[in-house]
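Taking it in order: structure first as C-alpha cells, then the write-up.
One chain of protein is taken out of this complex; the other chains stay put.
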C-alpha cells in the first residue's frame, strides 16, 4: 500500500476542501506520509482552547477526523470523496497548551469502507492524550 | 430521577464554563429539561459550516458533547465537574443549513460514570442526522 | 418503512443462518416486528453465564448483534446478506439470571450501510443493562 500524494499535495487539497479549518491561520500540517500511515501536527488557535489551559474535545475530534481523511486521500488520490460515517474517541489525558501530533494508520482500505486508527500525542505527556477509530464510506470509483 | 437545575441555570453555568462556545454569538439553547432528559438547539455559526452547504462533523460532536454534559449537570447540580472519557458518533445523514436539535437521554448515572445517548435531528430530514453515545467520569462527591 | 418479514419468517431464516446459536436449545425469540423496530428475547443457556450469577458480556453482544441483524432482515428481506462492520456497546448494569429483552431501532437503512440502536433491558432493573450501536454493510441489491 503506497501513498500516491505528497504532503504538499495533501495541503493543497485540504486548503480547498476545508477552507474554514484555516480561516484564522494555519493550524494543521502534514508532517509525514508513509505506507499506510500519515502524521499531522495541530497548532491550536484561541478558539480551540478551554478554561483550565486545555484544548477542547471537539478540537481533538477535528484533528483525528481530518488526519484520518488525509491518510485515505494520500492512498486513493484526490478524486474520490470519502465521508466520515462513524468516529469513536477515547479522551485519555488532559491536553496541555502545546501542539498535538496525530499518527494515523490504515486498518482497512476496502472498495467501500476505510477504517483508520488515530493516536494523538503531546510532548511531555506520559502516554497518548486521545485515541480514535474512524470509519469512512468511499464512493464508487470508476 | 428528577432534574435539579432549570434551563436558565444551565445556561448560566455553560456561559461560565464554555465561554468560547458563545464567543461569536449564542449558538446553543436548552429547550427543555425533564426526568433523565434534556433537549438542546444548535444554531450554527459561519465557523461550523463546510463546503456543500452543510455543517461540520466536529460541530455535531460539540453539540452532542455539550448537551450530554448539560443533562448530567441538570441532574447532579453544578458542583461536580464531569469529564468526557469517550464519545462514539454515527453520522447518518448530511445535515442541511438549518438548526440542529439534540435529544439527550441518561442511560446510566452512577457514582463514578454516566452514559448518555444523544440523537441529533433536523427539520425536513427523514430520520436523525447523527446519533452519539458519550461516557463521562464523575468526580467523587462529598 | 414497513417490515416485509414476519417473526415466524425471521425465525426460519435465523435457524438456517445461525444454527450454532440454537445448538443446545432455543435461546433467541423474536417478540415483535414493527415499522423500523424489532424486539428479541434472550433466554440464556448455561454457557452464557459467568461466576457471580450474571450473564457474560459476549452473550449480550451476540444478542444485540443478532437482533440488529434481524431488524434489517425484516425490512429488506432474506435475499441480501448484511455483514456487521462495527459494534459499540456500553455495559450499564450487571445483568441478573433472568431473560434479556433487546429493543432494536433502525437509525439509518441506506443502500450500502445500516445503523441500528439496540437497548437491552431486564425485568427488575432500574434502567437498561446495555446499549449498543451496530453498523452493517449491505451488499448491492439488484
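As written, the chain order gives the labels A, B and C, with residue 1 at the start of each chain.
Here, a residue touches a chain if its C-beta (ideal position, glycine included) is under 8 Å from a C-beta of that chain, and two chains touch if they have at least 3 such contacts.
All values derive from a computational prediction rather than experimental measurement.
Put simply, the hidden chain is in touch with A, B, C once you look at the whole complex.
Within the whole complex, the absent chain has one touching residue among C:12, C:57, C:110 or C:139, and that is C:57. On the side of subunit A, the interface with the absent chain consists of residues 88, 90, 92-93, 107-108, 115, 117, 127-128, 131, 133, 135, using the contact rule stated above.
In the full complex, subunit B touches the hidden chain at residues 85-86, 88, 112-113, 115, 135, 137. As for the chain not pictured, it touches subunit C at residues 17-20, 23, 46-47, 49-51, 56-59, 61-62, 65, 83-91.
Assume only the chains that are shown with their structure count from here on.
In terms of Cα centroid distance from the overall Cα mean, chain B ranks first.
Separation between the centroids of subunit A and subunit B, computed from CA atoms only, is 23 Å.
Once the centre of each chain is set as its mean CA position, subunit B and subunit C turn out to be 28 Å apart.
Residue numbers of subunit B whose C-beta contacts span two or more other chains: 88, 90.
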